[in-house]
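Heads up, the thing below is written out as structure tokens.
Only one protein chain is missing; all other protein chains are in place.
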Amino acid sequence: MLNSSLQQLGAALRSKKISSVELTQLYLSRIAALNSKLNAYITVNEEMSLAQARAADVQLAQSPTNALTGIPIAQKDIFCAMGWRTTCGSKMLSDFIAPYDAHVIEQFNRVGAVNLGKTNMDEFAMGSSNETSYFGTVKNPWNRNAVPGGSSGGSAAAVSARLCAAATGTDTGGSIRQPAALCGISGLKPTYGVVSRYGMIAFASSLDQAGPMARSAEDLALLLNVMAGFDERDSTSLQRETEDFARDLNKPLNGLRIGLPEEFFAAGLSADVAQAIESSIAEYKKLGASVVDISLPNSRLSIPVYYVLAPAEASSNLSRYDGVRYGYRAPEYTNLADMYEKSRAQGFGDEVKRRIMIGTYVLSHGYYDAYYLQAQKIRRLIAQDFVEAFKQCDVIMGPTTPTTAFNLGEKNDDPVQMYLSDIYTIAVNLAGLPGMSIPAGLDGNGLPVGLQIIGNYFDEARMLNVAHQYQQVTDWHTRTPQHIEV
Amino acid sequence: MSLSINDVYKVARLARLGMTEQEAQTAHAQLLNIFGLIAEMQAVDTTGIAPMPHAQDITQRLRKDVVTEPNQRELFQAAAPQIKNGLYLVPQVIE
Partner (left out) sequence: MQWEIVIGLEVHAQLSTSSKIFSGASTAFGAEPNTQACAVDLALPGVLPVLNRGAVERAVRFGLAVGAHIAPRSVFSRKNYFYPDLPKGYQISQFDLPIIGQGSLTIQVPTTTAGQTYKKIVRLTRAHLEEDAGKSLHEDFHGMTGIDLNRAGTPLLEIVSEPDMRSAAEAVSYAKMLHTLVRWIGICDGNMQEGSFRCDANVSVRRPGAELGTRREIKNLNSFRFLQQAIEYEAQWQIDTLENGGTIHQATVLFDSDKGETRAMRSKEDAHDYRYFPDPDLLPLAIDNEWIEQVRNTLPELPLSKQTRYVADLGLSVYDADTLTSSREMADFFEATLNEATNEAKLCANWLMGDVSASLNREDRDITQCPITPQQLGGMLKRISDGTISNSAAKEVFKVLWSEGGNPDTIIETKGLKQMSDVGAMEAMVNEIITANPAQVAEYRSGKEKVFGYFVGLAMKASKGKANPAQMNEILKRKLAG
């Protein structure tokens, strides 16, 4: 059951081989047994999950139902879910019970999926290792001394360790793809605007995008079918025809042109990862694809640009946490200014404070043009690189990360080294393009390698097709962490 | 444009982040490193390039002018640190 695809689970539920309550209980008992080892969940609420499962069972008795009806999904703790504690991995919101549902949560509720719990994450999604969470580090199920990646590390670990059928994540600079790669699962960041940001706690508004995290491309397609959709409460939500993201899964890849950016295979890429990526490209050639060398000359600037723009937006987005209307307020203070300064100093962790500082500085008087505006201009250059590249190829491939999972604590004291672990993922967010990561091998230590697939705008169905065809002829995505009982 | 320790204090004050001297020193060193990383960007010639504030080049959709939100004060104030008579309380604001 734990290794079944979402489609198989759905079929089992509809044919009454198992009820949603039983399936939910199965996962809840696994969480009870294993979460202390992995710390993948911040909040589990059996009562609320089982209530949803019971409702789903009623729904399943009638027809028609959605593919995800009754299926337990783990929600990244960045999505507000009515009545659920929603912390965003921060002390600031450690007691915050969301009084409304995010659009993504509504979409899952609408089809009768079960909210299995809220997964751990880097505080306010700022981090690449899940070590900035106020609720403690998530451990990589493949090696509990290694990081799971971040910021959606809890979701990645939960999927990888079979602590849920599937999960949601959000991706601002790689926060779905990088942990997916490091935990050996599949994750998709859609085109900016495809999934509503309403109720998803903001980090960097012009880059944030929610997406699914699961064990296969096929599962991702079913999840995205539910998550995507126009929402009038998000000004950047796109009004588009409803599409079935699973529609092209079985198309053959004959004639597919894969662009390989030289910049993604340059210095800094570990040999193990390079080798795994080369093998998967060879696999694609066997499937009928051809390879084109391309260049994304400005992608090297994506890290500096990102570390100006994302903190700038974040510094403003996080100003609302002031201890006035909700959230943490310092127990002692002398006056209003002191209340602000103490509540924020105590309520935010170091990485969040660091980024607020960077963002405040680059927006401040005298530095705006040199930093913020310059970064926005280079952002356009980076996006234009992709426009040029997609004239020559259908998808772009490369490594998701320069290395496999690094050790816990390894980069903690060196923010710059930590930031560099997102070197291949960030440009995609800056351009607003869809990107995904799928398992593509193991390194010498048995840690997963992720293959990144970048598509043109709104090309999610094709990317899922490309990933699915690979997963038909390889078994990397079915591998499970050795130390986790399945 | 090297970031000074005074800049650190100024920015912390603007961002309402209380900071001890020790914390400011640490932050200063880390921020210098990070701005070292960012500096690479400044050599790029961006003459004539339009800034890109959004991922999509589209314009604002507008909402109809209708009241859709009911009173949910009780629900929303359940999360408030301090309230009285329906008001959020804060230390006195002096003008």
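For reference, chains read A and B in written order, and residue numbers begin at 1 within each chain.
Note that in this section a contact is a pair of C-beta atoms (placed from the backbone, for glycine too) under 8 Å apart; a residue touches a chain by one contact, two chains touch by 3 or more.
Small disclaimer: the values here were computed from a predicted structure and weren't measured.
Chemist: Looking beyond the chains shown, say which of A:Ser364, A:Gln384 or A:Thr480 touches the absent one.
Modeler: With A:Ser364, A:Gln384 or A:Thr480 as choices, the missing chain is touched by A:Ser364.
Chemist: Of the residues A:Asn109, A:Ser235 or A:Ser279, I need the one that contacts the missing chain.
Modeler: From the options A:Asn109, A:Ser235 or A:Ser279, the contact with the absent chain belongs to A:Ser235.
Chemist: Quick one: say which of A:Val44, A:Ala74 or A:Cys88 touches the chain that got left out.
Modeler: Of the candidates A:Val44, A:Ala74 or A:Cys88, A:Cys88 is in touch with the missing chain.
Chemist: Write the list of subunit B residues that the hidden chain touches.
Modeler: Missing-chain contacts on subunit B: residues 13-14, 16, 53-54, 56, 58-69, 71-73, 76-77, 82, 84-95.
Chemist: State which residues belonging to subunit A touch the missing partner chain.
Modeler: On the subunit A side, contact with the omitted chain comes from 79-80, 86, 88, 93, 96, 98-100, 102, 197-202, 204-206, 232-236, 312-313, 315-316, 318-320, 322, 324-326, 336, 340, 360, 363-365, 368, 372.
Following the convention adopted for this analysis, only the chains that are shown with their structure count from here on.
Chemist: Find the geometric centre of each of subunit A and subunit B from their Cα atoms only, then give the gap between the two centres in Å, rounded to an integer.
Modeler: So the centroids are 23 Å from each other.
Chemist: Touching residues of subunit A toward subunit B in the complex: what are they?
Modeler: Counting only subunit A, the residues touching subunit B are 95-97, 99, 192-193, 206-207, 232, 235-236, 238-239, 300-301, 303-305, 307-308, 315, 319, 322-327, 329, 333-342, 344-345, 348, 353-354, 356-358, 360-361, 364, 367, 370-371, 373-381, 383, 414-416, 419, 429-432.
Chemist: Which part of subunit B faces subunit A closely enough to touch in the complex?
Modeler: Those in contact with subunit A are residues 1, 3, 7-8, 10-12, 14-19, 27, 30-31, 33-42, 44, 46, 49-56, 58, 60-61, 63, 72, 75-76, 78-82, 88, 90-93.
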